[in-house]
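Removed: one protein chain of the complex. Kept in place: all other protein chains.
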C-alpha cells in the first residue's frame, strides 16, 4: 500500500532531507511539496541535488489538495507550524519537525520561545517524537512533535540512566558539538563559510539553549523530581553531525549495562563495546546513533558519548521513523541506508 | 534471484563504497570480503560507519570459497589485480576497479604504469567499463575493467562530441579538480588533513597523469586518428567529487544538442539546460553525473563542465552498474539513491 | 616619520586585512576607521580577532577629520567609492580597493558594472594599481585603483608573456579557483558554510566575470591589438587563496625565461624552478605570489600556474604596497610576514 505524503517547508534542509529519504521509501509517495516564497519552482531548482527526481512543483500550502493525503511532514519554522497544522483536515496525520508541540506545558513553551502558544488544544494530543521511548503512543497519534536534534542526542544517553536511577541527578553535564546544517538555510553573517570554517566556538552558553526545555521536561518526568542539566552547545565546522560528550557520576558497569540493555533490541541505537567511543563521520547521512561509555580515571565518574546525524536521526530520519509507525509501515522502512564515508 | 558477490580489497575507500551500495541492493548478497593485512577483523572495525552490518569477517583472498560466487569486485591496487584475477575460477565474473585491464595495448600499459603487463591473455577479453558506451559488451563480458574516475568524467563530456565530429580535435583542454578520496587510504604526508585542507594545488601537470592513457586510447579510437588532450588534475580540499572544466572549440548549439541527444535516455547522466553548470556537492554519494554547456563570449569557444562523485559514479557505483548488466539485473538497481546534501 | 592613514569600509574583509597589516607597519598609524552601519562600535566587536588593538571606534565617513590625514584606503563597495572619493580633500592620497577606477574607458566600465561612471574626471588621474608594473606612476599618483584579485593573478602570469611576444594571443585560457573571502562578508545563501563546504563549482562561466574588463584593457594595451582571453573562475571551499591555471601556446623555454627575468628583482613574485608549481596554502596570509611553469606533453603547449592570497597580495597587501610607494616608504615595509601554514 502506498501512502500519500506532503512535505510543508520543502525549501529548507530538513525538507530536502525528507525528500531524499522518502523517494527511496517503498511505501510512500510525495503528493505535494510546499515552499511559500518559492512557489512555482521545481525542487531541483531550489536543491539541484534533487534535480533527477520527478516531483510536484513547489506550491503554496493553501493550494494543496489534502483530500487523499495520509500524512503531512511539517518542516516549517517555529510558531508558523501552529497556525498551519490547525488548518489541516482531521483525516491527515501530522509529523511536525518544529519546536511547536514539543513542550507539554504551554507556559514553559512561551517562556523559552518568547511568544504565547496558539494551539494549546493541539498540544494536548501531541506526542513527543523520540521514537524509541514513545513508540506505542506515536503509532496511535494524529500529531507527533519531532524532537530537537540536540535534545534527541542528549536523551539517548541520559533517559535510560535516569530511569534506572544509576546516575547522580545533580551532576549532569552535556557538552555538545553540532554541525552547521542544524542552524538552517537562512542567510546570516555568522553562518557564512568564511566565518565558520577553520574555527570553533560555543553558543547559547550557560543554559540559554531552547532544547533545555525538552531536557527539563523529559528528565524531570522520568526522575519524578526536577532535574536540571548543564548544557553547552558548540558549532562545528562540518555540515552534519552531533557529538554529545556527557559527564555523569555513577558506576561505569551499571551505566554501561543499563545502556546496553536499553538498546539491545533497537535497530538504530548502537552501544559500542565498553571503552570505545563514536565519531560523527561514522553516522553521516544515516539514521544510526552510536553511543560509547568510558570510565574516568576518577572513580565514579563516567563519560558517555553519543553521535548522530542532526538532519537524519536528529530530525528528518526520526520524522520518517515516526511516520512509519503512524502509517503502519515497518519502523525502519526506508531508513537502513549505510552512512556515507568518507 | 540473489547473486553472491565477493569484494576483494574491502579495506580501501572503493571497497567500503561497494559495501555501502551492495547492502542496499535487493538482488545481491556479500559472500566474502578480503583484506589481506586486516584478515580476521570485522569490517566494522576497519570502517566503523559499517558497524551496524552483519557481514562476513575480512579474510585473505585464498581462504574464500568461490564455488558458489557469481561475481567478484576486485578493488585491489594496480598490478596486484592481474595476479589475483588470473587465479579466480572460470565461472566467476569479475569487475576490476584497478587500472590493470583498462589499456588494450599492453605496451602502452607498461609505459604508463612502469611495469610489464602480466596477464595479456586476460586483457584480450576485458571490456572497458564505461557503462553508457559499452553496455552490450559489458553485459556479455566475463571481465570488465572499471575506468579511472577522472577518465570517466572527461569521457562523459568528450565522447559524444568526438564521435559527432563537432569539436576541433587539436584544441581540447581538461582542467579537472578532484576530492582527496581518489588518492586512497594510504598514510602519506601529502594527504594529511593539515597539509590538504584550506589549500589547493595542481598535480601531475603537463601530461603526466596515468588516466591520459585512457583518454588517448578511447578518443583516438572514436576519432579514427590520434587525439591528444591537455589534462591538468588538481586536488580539492573535499572528500568526494570531481569537476571537469573542459575547453573545446565548435558550435555551442551543436555541442549542446549532441550531448543532450547522447544522454536523453540515460538514467544517470543529466545534461543541464543550456548555460547552467554543475557542482560536485549536488552529486555527492550518488551515481549521477551532471553536465553543463556554456558558450564563451569568444565565438566558437565553449566550456563544458561535468561533475560526479569519484567514489560512486567514478568507481564503485560504476562497478555496480556494470555488475548489474553482467548478472542480468536492471542496470540502475541499487543505484538510485539521491545525493547527500548538505 | 609616521603617516596617518584612514580605512573607509573597515567592517569588510579587505578592511580587516588592512588593519591586520597596518598595525604592524612601522611608519603608519590608523587615524580613523569608518563603517557607516556599524558606526559607534569598536572594531573588536565587529572583528573579535582585532580586540587586542587600541584603535579608534568605527565612525561615519563624514565625521572623520581628514585635515592631518596622509592617505585613505577606500574599501567600500563598487560605485560607492566614486561618490566618497570625490568628497575627500585634495591633500589626501587615496588607494581605492573597489572596481571604480580600474577601467580607463568609462563606457567600458558602464557596460561591465551596469551603471554610469560618476567620476570621469577622477578616472583620468587614477593609476592602475598592479604595483610591479606601474611602480613609477603609483609613486606619483594621488589616486591608485587597486586591481581585482583574480585580475592580478592572471596578469602576473600573462603580462610579461604578452609584452615579450612569446605566446599565441588567440589561445589563452585562465582557469582560476578562488577562496570564498573574495566574495565578501555579505549574508547570502550561496555563501553559507553548509552551501559551500565540501563542494566545488564554477561561476560566471563563459566570459561574464567583471575582472575580464581588466584583462581586456591591460592585455590589449600591452599587445597593441585586441586580446581576449577565456576566463573561468571557480569557488574553492577555502577561506583564502587563488590558484590560476593558465594555458598558453609557445616555447616553454622562452616562457620560463621571460617570467624569470621579469621577476628576478621582485620581492614578492617568486618564479619556481621549471616544472614545479605552486599551492595556495603556501602563500596564505602573505604578500607573495608563486608562479610555476610546466611544459605539456604536447609540443608548444605550456601550463603556467600562479598562487596568491586574494585578501593580501590580491587586495589589501597590494594596497599597502602601493601606499608605501605613494608615501615614500620602502615598498615592502610591513609586508614581509611569512605565510601561515598549516
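Just so it is clear, A, B and C label the chains in written order, and each chain counts residues from 1 on its own.
Please note the rule applied: a residue touches a chain if its C-beta (ideal position, glycine included) is under 8 Å from a C-beta of that chain, and two chains touch if they have at least 3 such contacts.
None of these values were measured; they are calculated from a predicted model.
Student: Which of these, C:50, C:84 or C:158, touches the one chain of the complex that we don't see?
Tutor: Checking each option in C:50, C:84 or C:158, the one touching the absent chain turns out to be C:50.
Student: Looking at the whole complex, which of A:217, A:232 or A:287 touches the chain that is not displayed?
Tutor: Here the residue in touch with the unshown chain is A:232.
Student: Based on the whole complex, identify which of C:20, C:93 or C:210 touches the chain you can't see.
Tutor: C:20
Student: Since one chain isn't shown, list which residues of chain C touch it in the complete complex.
Tutor: Residues 13, 16, 19-20, 23-24, 47-53, 181, 197-198, 239-240, 270, 272, 278-279, 281-286, 288, 290, 336-342 of chain C touch the chain absent from view.
Student: List the chain A residues touching the unshown chain?
Tutor: Against the left-out chain, chain A lists 171, 173, 175, 177, 194-195, 197-202, 205-208, 212, 228, 230, 232, 234, 236-241, 243, 245, 247, 275, 277-282, 284, 292, 294-298, 301, 303, 305, 307, 342.
Student: On chain B, where is the contact patch with the chain that was removed from view?
Tutor: Touching the missing chain: residues 13, 180-181, 183, 185-189, 191-198, 237-239.
Everything below uses one rule, namely that only the chains that are shown with their structure count from here on.
Student: Per the centroid of Cα atoms for each chain, what is the distance between chain A and chain B, given in Å?
Tutor: 36
Student: How many angstrom lie between the centres of chain A and chain C, each centre taken as the mean Cα position?
Tutor: It comes to 45 Å between the two C-alpha centres.
Student: Averaging over Cα atoms per chain, report the distance between chain B and chain C in Å.
Tutor: 39
Student: Two or more other chains touching the same residue: where does that happen in chain C?
Tutor: 194-195, 197-198, 237-239
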